[in-house]
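Note that this complex is displayed minus one protein chain, with the remaining chains in position.
Note that the chains take the letters A, B, C, D, E, F, G, H, I, J and K in the order they are written out, and that residue 1 is the start of every chain.
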């Protein structure tokens, strides 16, 4: 099972940016942290500050991965291009946010991609990635079972 | 570890109400399904159609449980009374919705309780309860570790 | 044919509350007035000020009655819990308001339950109950005819 | 007792337009259907696609009829000219919509004429005309009784 | 000097409609009342309940009259067709309302034609027609003077 | 003189909930505190988390009390059922909020019950109950004087 | 007959400010222009840039004048203090604007004082003052006639 | 192939109304201009300032024409009656606007008929009619091909 | 203890302005009425129609008084200058309105100064001044006690 | 004549993404389809998921092409950067959308680039590209003619 | 070169009001601080809490000064009277705010005067006055150069 985790803008600054909200782990450490939970999943971590690159990556993931976890960062609040890319691919997509968006600034209360994702997780800290991958794995197994 | 799962209005109709959206399991079956994942957690399932009873239950939970998972049903969209109750208790609270609210009617896009919960999960089907309890357990262990 | 008529909050004060708008008959008298029109219908009148009890009653009506007339009172303007209950049951539901809501305060112009009812009646005074029951009876007969 | 039933734009296409919503009867058949219920009422059916003609007809009805049932069609959502005409006449007016407007497009959720009608009926199919005429007849008899 | 006075929907009911607001004079009496003030002006009074006829009349007025006074009635609140007609003609146009619109229902607070008229008068009762014609005459004389 | 003080949801947690905002006294202590000011008034304190029970209580108060002080808690922001109950009773009603709602979250800035109360008090801490009862007593005496 | 004409902020700059919109006459010249039309009316012209002084002047006018014409300038768009003063006095008040507000910036489309004035005139240039005084004189004569 | 081109209010003034925006050709010249492009299409041009007549014409077109091009003029911004007529007919409909509505007044930014048309064209000048007819012809041929 | 009571625009007309709402007492009588309740408080009453003077007075009060009661009149609905002045001073401020603002015109439903006052009172008639002074005295005593 | 056709995000997925809406042709096939119509036009097709690259391309087109057709995809709904680029170039620009945006999700109803384009086409399927290029060619020839 | 610096309401409290936001210098000290930067500019500092006085001062400045720096304080958020005064004068005007308004309360996010100023500066602390005067001086020199 291959799962891609896409991280949007400024998530490369994890660990130094607002640690009170986002925690003290770097993105690499987060990747390791998540990987430790899923020994049998091939886990790919990707980060970009570029909306277009994220759209490209989502489109490719349709070929390269079985499922997608996305933390869209700020793009989640206005990128209809990313929304359309998610809607266009066949693989299931789970949206994850580290912080509890509903408890922060008003512009973070709306996600334009949630409606085309399988589901959404927010406020669980970096453990949210673990839950997101797990939700995806559960979903993929269910589908797999239904086929057989 | 004692965890209370509160279910709001019409969730007693799980299994018969809109199975395309909410699935075919009854609330009792959901409870059993979740319990099978957490053998070592004392899991209490509660359902009420009454806003006031849910407020009462949340207040009591502060004494009776270590953490709370709540699927507020329709009350999540307007019950500031439930919101205030959650804000008033000390134990962590996780909000869970079976369906992906962002992909449904407009009135379901807003949850007035999210901002006072630890985090929110939506669109994972009944497996969302498993993830919610797991998130809570993770959170409680972390707190416990910090004490020692 | 069994028809349940549910009356929401403050409708137990019919006859004393704002008689210029709601008329001088008590709820009991209204029941008698309606029953006189439908000798062959088993008519049940129910009133509660409790949102949760109304949700309970609607759910039970799915077993106990052939159709439902509801005057939701003020709950019609914000109770998504009642809305979801109506949507969840199989029996047809007709919404009735005694006064002409469009000619009163702004908050009364919106009913969150209309879209899940069969139809809506407003401004006919207590005679609106007669029309509501009649509409329901007509609907039930039509369905019955289609079966045979 | 003379009752005029005014039908607004596109209601001359009843039976062919969106039969899933508006049914399979033509406007003439609807008229006959309603007339069969009220043998003793002199029933006049009128249809026009012209807002101005409808305003004219309402004004004349004040002389020519004892009451008015109006299905304003799309004009109900924006014609303040029709609204003012209804407000200007002395005879009672009942608004009828065949479909349940609250369950359709947003622009159909508002009726600018409801507040100046006696009452409103929606979602009862063509049987709504029967109920509308009946409501009007009831109203007229009540007034008549009060005079004597 | 030829001045046309166009009256919109329901103004043919002047004198009987809401006399507390619109006064007790019929439209004919109003015409006479105004004509008595302007012996040397050729005054034409026109009324229609039909939006299209009013558009036609405005277009013709560009040939037939030196100036236009319009009381658009309810059409003033939504008829962009009338607005465009006024904008398209060369002769000056003055908007008159008998009642003080700002003191009535919200929908009457907006006039979509004011911005393409020379000016607007409201709340002066039927004397507003006198002032409107006078304003127009003043305007036409000024233009005439500027030519010579 | 009998005065009923109704307290809405979560006010049973006074003293432990957000003491920085609501103070350190329990509801019982508040009652005693208020009673000490009004030795000659028969003061009844009631609290419920249930909207329906509050509606019931208000209706009964019309028989059982001379006046009503209500701290609606969160229900004040959306309960039109409570609003209608207050409007339906004859006795005067004063609305009291412990904290200054205008200085808190946006959803607390609107009270749907203020317009049907005699008056409103907010931001005075628990001393607001004293002022509320005093205002009511003053009002009742004035009425009493007017009778004689 | 004594009529006071109050001019709001920046109207002392008439003749130099935006002559394309407001014309080339100074406020003094406007006064003379208007006075020439009404030889028998005692006409008082007042201008202030101070909201409070305008409120004072309106209150005094109730004693000192038979009627009031007010061009509120920018205060017309937000001064509820001036609105309340107009509402509080007994003498009739006519609102005049030199330019056609509906054809200018959005903030000028709303006048908070119109609803408490007798009527409103806009877009007639400085001739609007003549019409305003005339409307007032007409109104005062009518009242006077009604007394006798 | 028979195509009807309906032109809404004030389009009979083409050539004289705002030539900077709408061009210098009269409606007749536009018709000739378009006809020259489509020698083999039976092209019918219709214009009316009357909303009701346009509704009538659309309904008849369902019998009389293979497709419809409509420039609704100002009615496009508020006529739900025309919208419903378009939705009710079977033939394809293309909406054409001469000017670029998005670059003009705000009220022109919304078309209430676009969602029930096949497609929309705006800002191409009178050449837009050519493109509209061509789009319709293309569509009709495609349908025709699919049948065979 | 020195307490200043500031009264905003048009409150100098108390007793003559809308006595049905504001009562029959003049501002001087109100002052005497309040003073009779607080023999030991040095009570200063101030009224101005000028926003700037009220700002000046609030700033001076910081030196000259122990607390401030303010009835801002219409300025309460838009004067951010007064709001900032209140926020800038150290002494406690209580806002009082004679009438129940929530039951009046929409523009009176918002007070821009409430959030920077200690608390707000509305709808108690002129007795509201008594309650306001009493609330302030209570507050000042509490502070004084905390110092000792 | 050189015309550039820019395609925004996810249009590289044409043929596989939502074929019910966007059709079964790949972008390359669309290019060929359009080119077949315009043998004498040098047609360049460009696609990118990157907003910045599209801005770059538009700027270069000012040198490299005579006209521009743009299907902005999702960027059309929020990219003011692309809007400003279009406004900054001298060559004419036509906006094309394959589907009828007005009949889809609300966020697709607004295009922030339309107001700076020459014109807009939507809902014509891939044939819309043909019409767009044709409109551009027509426009360019007209300009060319005006020069000579 | 003579430059006037106008300071709006509550800026006379600089140094004592919210020093965390506005700093510890009094307005006099700020004046000295700015003057030290511009030895060759005749700098006039003015402060008033009165909207009308600020309007007066701006009008006079047109005669008395070469340019104007204005910190409108709270009046910047609603004083259209000040806006109109700025628009009416010929000299250039620069708007300065000490704090970063975008990072404070919502009502401070809008300035109704910015659109008629030359430019706006905010968030630079009292150094903003230095930058404002410098911008003005730069502007005046540029104009002066263009003349010669």
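To be clear about the criterion, a contact is a pair of C-beta atoms (placed from the backbone, for glycine too) under 8 Å apart; a residue touches a chain by one contact, two chains touch by 3 or more.
In this text, all values refer to a predicted model and were calculated from it rather than measured experimentally.
Asker: Going by the touch rule at the top, give the shown chains the omitted chain contacts.
Answerer: Across the whole assembly, the hidden chain touches A, J, K.
Asker: For the full complex, which residue in K:24, K:42 or K:138 touches the chain that was left out?
Answerer: Within the whole complex, the residue contacting the unshown chain is K:138.
Asker: Which residue among A:29, A:53 or A:87 touches the omitted chain?
Answerer: Going through A:29, A:53 or A:87 one by one, A:53 is the residue touching the chain not shown.
Asker: Touching the hidden chain in the full complex, which residues of chain J are there? Just list them.
Answerer: Residues of chain J in contact with the hidden chain: 50-53, 55-56, 59, 78-81, 83-85, 87-88, 112.
Asker: Footprint of the hidden chain on chain A, which residues?
Answerer: Against the missing chain, chain A presents residues 8-10, 12-13, 16-18, 48-53, 73-75, 77-78, 107.
Asker: Going by the touch rule given at the top, which residues of chain K touch the chain that is not shown?
Answerer: 100, 102-103, 111, 114-124, 127-128, 131, 134-135, 138
The rule is simple: only the chains that are shown with their structure count from here on.
Asker: Comparing each of E-G, D-E or A-B with D-H, which pair has over half of its contact pairs in common by residue number?
Answerer: D-E
Asker: Between chain I and chain J, what is the separation of their C-alpha centroids in Å?
Answerer: 63
Asker: Could you list which residues of chain B touch at least two other chains?
Answerer: 50-53, 78, in rising order.
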